[in-house]
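Missing here: one protein chain of the complex. Every other protein chain is in place.
Chain nomenclature is as follows: A, B and C, assigned in order of appearance, with residue numbering initiated at 1 for each chain independently.
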Amino acid sequence: MLKKKQCIAMLLAGGQGSRLGILTVNMAKPAIPYGGKYRIIDFPLSNCTNSAIDVVGVLTQYQPLELNAYIGSGSPWDLDLAHGGVYVLPPYVKGKQGEWYSGTANAIYQNVAFIEQFSPEYVLILSGDHIYKMDYNAMLAYHIEKGADATIAVREVPWEEASRFGIMNTNADNIVEEFDEKPKQPKNNKASMGVYIFSWDKLRAYLCEDAGDPGSSNDFGKNIIPNMLRDQQKLYAYDFEGYWKDVGTIESLWEANMDLLNMPMPIDLYDKRWRIYGRNPGVAPHYIAEGAIAKSCLITEGCEVYGRVEHSVLFAGVQVMEGASVIDSVIMPNAVIQSGARVRRAIVAEGAIIGAGAKVGEDTGNIAVVGQNVKLAAGAVVAAGEQRVQ
Amino acid sequence: MLKKKQCIAMLLAGGQGSRLGILTVNMAKPAIPYGGKYRIIDFPLSNCTNSAIDVVGVLTQYQPLELNAYIGSGSPWDLDLAHGGVYVLPPYVKGKQGEWYSGTANAIYQNVAFIEQFSPEYVLILSGDHIYKMDYNAMLAYHIEKGADATIAVREVPWEEASRFGIMNTNADNIVEEFDEKPKQPKNNKASMGVYIFSWDKLRAYLCEDAGDPGSSNDFGKNIIPNMLRDQQKLYAYDFEGYWKDVGTIESLWEANMDLLNMPMPIDLYDKRWRIYGRNPGVAPHYIAEGAIAKSCLITEGCEVYGRVEHSVLFAGVQVMEGASVIDSVIMPNAVIQSGARVRRAIVAEGAIIGAGAKVGEDTGNIAVVGQNVKLAAGAVVAAGEQRVQ
Amino acid sequence: MAMKNVMGIIYTGEKDSYLRELTLMRAIAALPVAGRYRVIDFLVSGMVNSGIKNVGVIMQKNYHSLMDHLGSGKEWDLHGKNDGLYILPPFLTRENVGVYSGSLDALHSNFGYIRRSKQEYVLLCNSLIVFNANFNEMMDAHQRSGADVTMMYSRNPDLRRAENGTYFEIDAEGIITDVEIDPTRPRHENTSMEVFLLRKDLLMDLVDRGAAHGYHDIMRDVFQRMIRDAGMRVRGYAYEDVCYRMDSVQSYFKFNMDVLDRTVRHALFDEAKPVYTKVRDEMPARYQDNARVHNTMVADGCIVDGHVEHSMLFRGVRIAKGAQIRNCVIMQDSVIEEGVTLENCILDKQAVIKRGGKLIGPNTYPIVISKDMTI
Partner (left out) sequence: MAMKNVMGIIYTGEKDSYLRELTLMRAIAALPVAGRYRVIDFLVSGMVNSGIKNVGVIMQKNYHSLMDHLGSGKEWDLHGKNDGLYILPPFLTRENVGVYSGSLDALHSNFGYIRRSKQEYVLLCNSLIVFNANFNEMMDAHQRSGADVTMMYSRNPDLRRAENGTYFEIDAEGIITDVEIDPTRPRHENTSMEVFLLRKDLLMDLVDRGAAHGYHDIMRDVFQRMIRDAGMRVRGYAYEDVCYRMDSVQSYFKFNMDVLDRTVRHALFDEAKPVYTKVRDEMPARYQDNARVHNTMVADGCIVDGHVEHSMLFRGVRIAKGAQIRNCVIMQDSVIEEGVTLENCILDKQAVIKRGGKLIGPNTYPIVISKDMTI
């Protein structure tokens, strides 16, 4: 009874993101706050909305609570629809037993019945790990125009970094001839972005084949794409040129936030034609007190700044008290920096309290992290690179 | 960041409902169609909406696809809210591993963190197996007035049937003194309806205790309630007098549908003050052709009746062709009864096609069932009590 | 996909005086039809099914029921922050007491909304014709032909009226070569369906220029001139499926009766392009022991215990035992008591016909019973 859709999106949001350390102890990676008022998942979801793709299945299995509550009815992204919208898809029990998702391809395989409800011609596979603005609709038009079986979004990376990525070796027509996962000697610098469009009939066939192979890791990059290449299916690379950042580590999450402080911003979040939507905290505008300093920074609603904030990103409801200073740091929602505390090159997670006079992070060295709801005693010290969970 | 709620509901919708035979092969029991345009889950969800309870966690693990798509954003029940609404809660992975729900109490236990987000004072536990209209708000007022730790909704059943139920032995003040699960010699006829209100602090403590007991079945009826009685907590019975039907078997599902054909209806679904909401199929009014017969029946939108329909319930989009007859039966959405077919005392599931001249069911005996999307050949015969899956 | 780039504008300010009591308190667009719909549902659903995401509805007088019906646009998935359904009632300011003086004035008053919309094309429609179109094909034809404006028309003779309607002369290439508006005797066989497709910037230019010259009506003062004065390429696009014009009590009645015909019904209610409407959450219709119903459409919430033939019953209608209904359109929540006889009647919402009442109209001119009347 569901309405037929030309293309639906499946968003892989199940990863634990363990390289993000204590930030993902209680929360799936796509729910991580970013950029002062967003969560990572806002980017693929807003891209879908702006690309007129209005069915999004979100595949979760690790700590989905925060993500579930955040997605809610889907209304912030205009995905609270009667005919489509956003669906959270955890593993479930079929017949007598249930099975957890064993890999990216397996997660999609377990939801074949979900996909079939919409009888789509194409399926867009996304991951919830990256910050970027992309018109999936343009990519779909390319996929259709080329008559491709699969289209893989790629971006050029510096040659010296190419060996860290999945590299697509393409011919002059952008047809993928070979896929090198982290090649020692890359023949190309086109790295896969983890954004795929498949013709659904083809993908379904390969998912079924893969599910029957006990030796498979059930992964798109390791199994599905190589199997399609083996069979000489038509795989095209789709070149993407804008900002794209994997925020898979503490350092890269911090960097991605700092990127927003550059002028011009490498990713334009003011663009009214391609807004990034998110759930709004619904609090008053922020307040900068007499004597406070706020420069080269992003500050959002509900913050109160009595101290000094420089080259930093403050999320909703953050308080920086008199004499406190926050420099080169990311302060997540409702954290409080008490008077005289000093925060440098740090990420302070949601609801953490940095006691009076405490010192978090250092002027150089690795990023210090204070975990969610941690109450740091007055005068405490968190060294560069340290992760404090209590 | 979620808004505090006085009381939230947790709806246990995970049951496989295996006594419903082939009807629940592809679908969880709460998603079973009922009454011409409803699904079983519409009743507890609409009761919540009408009782001003606007956070409902739906605990699923068995074949949740149909249910998930049906619930969608929650808008049919006015539960597509920014501050609350309906949340589908499957099992998930915490830390390194995941765990399926091992019982009703375990399902709630695994979602303690979900509940805590709303800091509720009370938690209403519901099941997705029953047809009834009930003001949970009145029950909550009773719970508060009595200062109870737990309140259990009960209804009086005929004494001779009491031994099939969980019986609450109460004193004159309606305090529960003893709980008899299916007593051979019942001392009372007040049967538990599977609707509980708990003071959350108390419930949480008992859930934690239960989770630590390796011998427990993690079940409300078998473990939580008896443990609370053991500790002399204040458990009250709350008397409910309206229509209440467990639709856990083929026969009872059929009966519950037939109940709606009695006048007056034992459960008033015309009541504008307590509407039962559901997802609307969005099709035209039904059409009764020249020469057709429709009497003592319920027929809804999208049906086309060219034959004879008596004492039956037709769901959306059903077609009864020329010369076909449907008597004492339940025909689920989009099923087609071809010309000359004869359906008696039967349930024909969604999308099934009964071929020309086929015979389904008999004038007496058990209910015949034709499964979802089954195409019954012309002239085929399905005997009383038979379940046909292809 | 292309239709994402088209905005829909529906002008609901048509002359409604021929519909008598039925349009006393509501716009034609809000007229209840086919058991559970309003006239405007077909157009809005057609737009949405074609992929249009931004629909503006220009309201005139009597717009309360229309506003209430459309609500936030949720039933059409037009309730987003991004695009969606825009209800455009007349401006009431200190200087202006509302009421547009014509379609051109209405468009001019909503210039800001049109300009802000990000689509490149406008599909401009009136709301008095009921049809269930997929506009993609019209858009394809428009783009292929390179026309400045494409106008939808029908060759259906039932749409032709004396002194009412717009008629096109169209040449072999599909170019509209002449337009007659409200002729006593329509000379051209192509009736305008009042559906116009053009680029947004062209529309804005035409409206701006028209308003600057003090014109009021977009068909007469702008499009007709365009066609006459040439320079612009105005093409016709033939709509071949069923369509009905709601401009008199008789045509309203005929439409409801025609829907009982299988061909018409299936053409209008096609699974591939559902017609959405406001949901009422009624229970299924109930037939009692004495019900005898033939060739009739019945909406949810009805309770029928009488005899009903060749009729249209809207949601929540009650027909008591012994009542005899023939050729009737009975709107929402009306009550027909025991022993009543009705033939060729239109009952507006919540009418009550008391026990034993008898109303038999001529089949050419049905009796209309106003909303909330008790007889």
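By definition in this document, a residue touches a chain if its C-beta (ideal position, glycine included) is under 8 Å from a C-beta of that chain, and two chains touch if they have at least 3 such contacts.
None of these values were measured; they are calculated from a predicted model.
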| item | value |
| --- | --- |
| Which displayed chains the hidden chain touches across the whole complex | A, B, C |
| Sole contact to the chain not displayed, among C:64, C:199, C:225 or C:310 | C:64 |
| Contact residue for the chain not shown (choose from A:29, A:133, A:222 or A:286) | A:286 |
| Subunit B residues that touch the omitted chain in the full complex | 3, 6, 49-50, 52, 54, 78, 80-84, 137, 141, 273, 275, 277 |
| Residue ranges of subunit A at the interface with the undisplayed chain | 35-37, 75-76, 263, 269-270, 275-278, 280, 282-301, 309, 313-314 |
| Sites on subunit C contacted by the missing partner chain, in the whole complex | 24-25, 60-64, 67, 71-74, 79, 81, 87, 89-94, 97-99, 279, 281 |
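Methods note: only the chains that are shown with their structure count from here on.
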| item | value |
| --- | --- |
| Greatest separation from subunit C - chain, by CA centre | A |
| Between A-C and B-C, the pair joined by more C-beta contacts | B-C |
| Chain centre separation (subunit B, subunit C; CA means) in Å | 41 |
| Intercentroid distance (Cα basis), subunit C paired with subunit A, Å | 46 |
| Multi-partner residues of subunit A (at least 2 other chains) | 80-82 |
| Residues of subunit C touching at least two other chains | 74 |
